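Below is one structure; the comments refer to it alone.
Of the protein chains in this complex, one is absent; all others appear in place.
As written, the chain order gives the labels A, B and C, with residue 1 at the start of each chain.
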């Protein structure tokens, strides 16, 4: 009861497509670097959870989804927001408490959302969004739209009750939902292996819900794309949910300025060598794209993000009056007469 | 990754022991019948969840445990309270809101507790007690007492988040705890098969936590005893938790006056034919005990419980002042000056 | 003469009316389908609307309410049942942290048009974990509308508003009222959220009540009337929006006020109501504001103990007397 489909060795992704994915990953990487620097410079307050290193999961998945599919992400969700179409400037503006932020500076780094792009939110309470994704899939099924919903979550989220309830409900109701675990080996500072008695915290549990699962290389955008495409196809054809566990690694610490000293140096070295950008670049080179061209794309991303930083910096502060708007659908926050 | 030990075909249980188990099951059966009749007569208010049909699980398990082991049960917990040493009179008095009830009429049918016998409570919120049992086992482990903790729960409880969190924590910490599912095929009125995508809701999930599991005949007190004894031995020797799924059936409806019309007649008939009392009686007869002797024991149980009913009926009402005692350890309920 | 309707049947009737009106209304919960709910408050729905709109769930309160939220974000109007309100604790993250905050924290990008219905309150001998009145839990959370009707017609009228509301609503149905009867709701009956009802006009004293304490307050008012005291009884019907205008206007007329709450005194909704009166109605008062609330203990099982803990008409009369003698 594991892999319901096989991952092809050299899948057929066109160079154009791979290029687009590489460029989007580059933009995400640069946005995360910018976020980090802005945080260090005191221009981003609160906290950030950077997804540098996880880009292939977001971009590979997104490239396999329809525009009207639903994505639910965690506080570590910048990559998903951008992969679904949020711009770096509006994301960074949100982090910098600017009026032009995607959430008007009311959400912050942990809550990037672009509902109009099917990016239905980033949730800061571990595991809470898994039932929501099941619910969105239920809605799609009832409305007969053929949409799927995708929940992205961390390895640590697999031990919380909501994970269990969501997978079971989704399995029983045969919902068109994908549960995609970004297993980066660590919760905050504690290795997942210390708090889970099975080696693959998401994949090894799928069978307990009667669900198929697949383990994939989360740093290979092509592998991600194919796995997600296959799972989405299954879901759309009424065969229910799939659990995908993508092995990946974060390049920064857990949040803020965490230097991640709890990670063995050798482990870090090995994973950095499998940087998703390097993996994708290698695929492009194998397809005949010269290194200089690839580097040019990266530089373009760098440029794009540096303009976004400038734009976000220049943006206005939010109107203080907005603190009291948008609790209710009528725009107000009145709770009494 | 299932049965870690084999269930022996004809295990060696002495006739004396089997007799004691039969007699205790008879007392439980009669207590449940009395509870039912008292409810119908309006002398028990609120609700009852009768365990008639589940006796073998409680009695078999209890006979395999030490007196200082910990038991955590559900609202359907009369059998566990009695198996751990609560008397029928004090249980029925509790149901009848009498001062002599095990909980002084503050708990009621759903909360029978005899902490001094290691019966650490009956809990009315599905699944909530599984983490508690893990915690009691953790405590035993830290104190080095060799005690085990046992959580009994229904098939329906396997879909709630607390189940998942408890099993994972217990597995990772290798706690001396037994998770014993009384699978009676139904939640309240809905078959468990309608809301779980695996056939054995507890046993089929154990592997996801790296835990061994065993499926047993929950209507055969000997089978229960052996499985629990083996699991307890594993736990005491530091090998961690075991999941046991005991197949059983309730003779009454879910609660109160539920006639359980949602159950197919043929199913009911088959299960009643495997009444745990009949199964135990057959074992006794096979060991050479005359049917009349066995019946005599049952009649003695009947007599004992009818005296308990009389005693409970005659007991005084609780002192109204006790409504405001025992919130705090000092006996008071003062929350302000 | 029209037949009277039970509060229990009014719940199912209220939901059914909206399901007929709007195909995006769907129900989910434990045993709500063929079994029609443990309190029979979904009677007839499965038969009329079928499996596609009335969904039985596993015992998974987080999944129930979390899925309802996901569905509400994507075009449905789910009505989720949490069997006993005590179990809201099992999905409190959704009720407190997710559902009421997502609209605000996304800067208004989404709405969450869902209803969480639940059987609330005591009086049936269900003990400490199945008898709580927890509307005050919900009151601690900005972003939720909170409804708690006391009559069958209000159940129907407020259910219509709740289901049509683009904002999330926690709908407290009172277990102790399920068997009570009242006038049926006329066709198309809608009661706006946030409008208290003066269910008995009076001049000497204002009694502010909610759900189960409304009949208690009315019974107390009867007894007081026999002693020549004219008590005005207000049924708040909702805690959010909270109709303080009606309450303050009443206190302006009577100069004396008493809240009757089933929740415990500590952290009870009456604290919010009374503190508003203490600030905005200070000059209206001729006597201290008083609260008759549950004692600060878990709910005991025995009837004789439970009535020591929760409000009764006798306790309300006693408190009213103190105020009137002031």
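Please note the rule applied: contacts are C-beta pairs under 8 Å (C-beta built on N, C-alpha and C of every residue); 3 or more make two chains touch, one makes a residue touch a chain.
Remember, it's a predicted structure, so these values are computed and weren't measured experimentally.
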Quiz item: Any idea which chains on screen the missing one touches?
Solution: A, B, C
Quiz item: Of the residues A:21, A:35, A:71 or A:126, which one touches the chain left out of the display?
Solution: A:126
Quiz item: Which one touches the absent chain: B:64, B:83 or B:166?
Solution: B:166
Quiz item: Looking at B:120, B:216 or B:247, which makes contact with the chain not pictured?
Solution: B:120
Self-check item: Contact with the hidden chain (one of B:50, B:133 or B:195)
Solution: B:133
Exercise. Tell me where the left-out chain touches chain C, residue by residue.
Key: 86-87, 89-90, 92-93, 95-97, 100-101, 104-105, 127-129, 134, 136-137, 139-143, 240, 242, 263-272, 274-275, 277-280, 282, 285, 287-291, 295-298, 300-301
Exercise. Provide the residue numbers of chain B that touch the chain removed from this figure.
Key: 70, 72, 101-107, 111, 113-116, 120-121, 123, 125, 128-140, 142-143, 149, 161-162, 165-166, 168-169, 172-173, 322, 325-331, 333-337
Exercise. Could you list which residues of chain A touch the chain missing from the display?
Key: 45-47, 94, 97, 103, 105-111, 123-127, 156-157, 159-161, 187-190, 194-196, 262, 317-318, 320, 322-324, 327, 333, 335-336
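By our rule, only the chains that are shown with their structure count from here on.
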Practice problem: Let me have the rounded angstrom distance from the C-alpha centre of chain A over to the C-alpha centre of chain C, please. | Solution: 40
Exercise. Using mean C-alpha positions as chain centres, tell me how far chain B is from chain C in Å, no decimals.
Key: 36
Quiz prompt | chain A: positions in contact with at least two other chains | solution = 161-162, 165, 168, 172
Quiz item: Hey, what residues on chain C touch two or more of the other chains?
Solution: 57-58, 60-62
